[in-house]
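For this depiction, one protein chain was excluded, whereas all remaining protein chains were kept in their positions.
On to chain A.
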Amino acid sequence: MSETENMIVLEAVEKVYPGSTAPAVERLDMTIPKGEIVMLIGPSGCGKTTTLKMVNRLIEPTSGRIILDGEDVTDVNGDLLRRKIGYVIQQGGLFPHFSIADNIGVVPKMLGWDKNKIRERADELLHLVGLEPSTYRDRYPRQLSGGQQQRVGVARALAADPPVMLMDEPFGAIDPITRDRLQDEFLEIQRTVGKTICFVTHDLQEAVKLGDRIAVFATGGRLAQYDDPDTVLTHPADDFVSDFVGGGAAVRRLSLLELSRLELHPVETDVAAVGNQNGTPVAEVDGAGRPVSWRHLPDRDAAGTALVTVPLSGTVYDAVDVMLDGSASLVAVVDDEGLPQGVLHWNDLVAGLKTRERER
């Protein structure tokens, strides 16, 4: 991989806090490619947050170099550097005495943007994070719910369109249902903006769901494994990682893998496709296009197999559950409207689940 394709490069970065002999982060080499989401995960005190904060030099490394988009930023002015890097923290950290629009505009204002341009940008970003500008721009943070504040926090970090975003457990203090929604929206936003994102979490599920790669940190600030989510789950690099990922990782992986990330088998709804020889199952649909029963299944008696469905937003675990429950060896995956998007076979579980690249 050439130098320019790596957005963040950490070279032998180490952090030893004053008054302590053991490093908080031990000689770390890490490369984050442009446009990827890297999840930093590990137990408390493993150095994941310290690592994140060394990227924008909120914490100065004791030794080593930090290279951002090909430029060595180890010794540049920290405040100026941080204006070029988005930063989101757990409680949102919005300024309570600034209106929502002013909160979003803080970095553009420091960069000397024109007032009108700042206002337009705030409206644009409120739209992006799903808050109606006319309703929210003049409100104050305390008038917003935790989830809404966190969205504004993300909008503020995006304001000056920085290539890199650092997120320190941004959804950590949010209730599980809202968190799930925010995660989905976050991926949606990332599809539009394509930032290079460094994301600290302590939630393995979140790491697998959001991450293109996962960096597992071990106690003592050691980077134990840096791989894509599947590899971390199925091939832990050492005992620490396999302990961290937990027992029964193969089964756990099922509940961590979302169906939307899988390469599914095609499904037909057209009567003309009945009897096809390429192995594509054909479903009978109702007036709204929702599958109700199987017309044709390759190598099987269609009438003897119940048609069961699972939503695309579910996990492989949900699909297995539905198949066991309905004594079916295949399941139709449907979208929010109930339209069939593909099929998952029981055999796929054993043969190995194919994940697809996330759309960019």
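The rule we apply is simple: a residue touches a chain if its C-beta (ideal position, glycine included) is under 8 Å from a C-beta of that chain, and two chains touch if they have at least 3 such contacts; residues count from 1.
As a convention for this text, contacts and distances are computed from a predicted model.
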item: Chain excluded from display, named as in UniProt, from "proton-translocating NAD(P)(+) transhydrogenase", "FAD binding domain-containing protein", "ABC transporter permease" or "Small basic protein"; value: "ABC transporter permease"
item: Residue touching the undisplayed chain, where the options are A:Val73, A:Val107 or A:Val164; value: A:Val107
item: Options A:Pro96, A:Gly112, A:Gly304 or A:Gly352, residue touching the unrepresented chain; value: A:Pro96
item: Option from A:Arg121, A:Arg156, A:Arg179 or A:Lys209 whose C-beta touches the chain left out; value: A:Arg156
item: Contact footprint on chain A, counting only the chain that is left out; value: 17-18, 56, 58-60, 79-84, 87-99, 106-107, 110, 140-142, 153, 156-157, 166
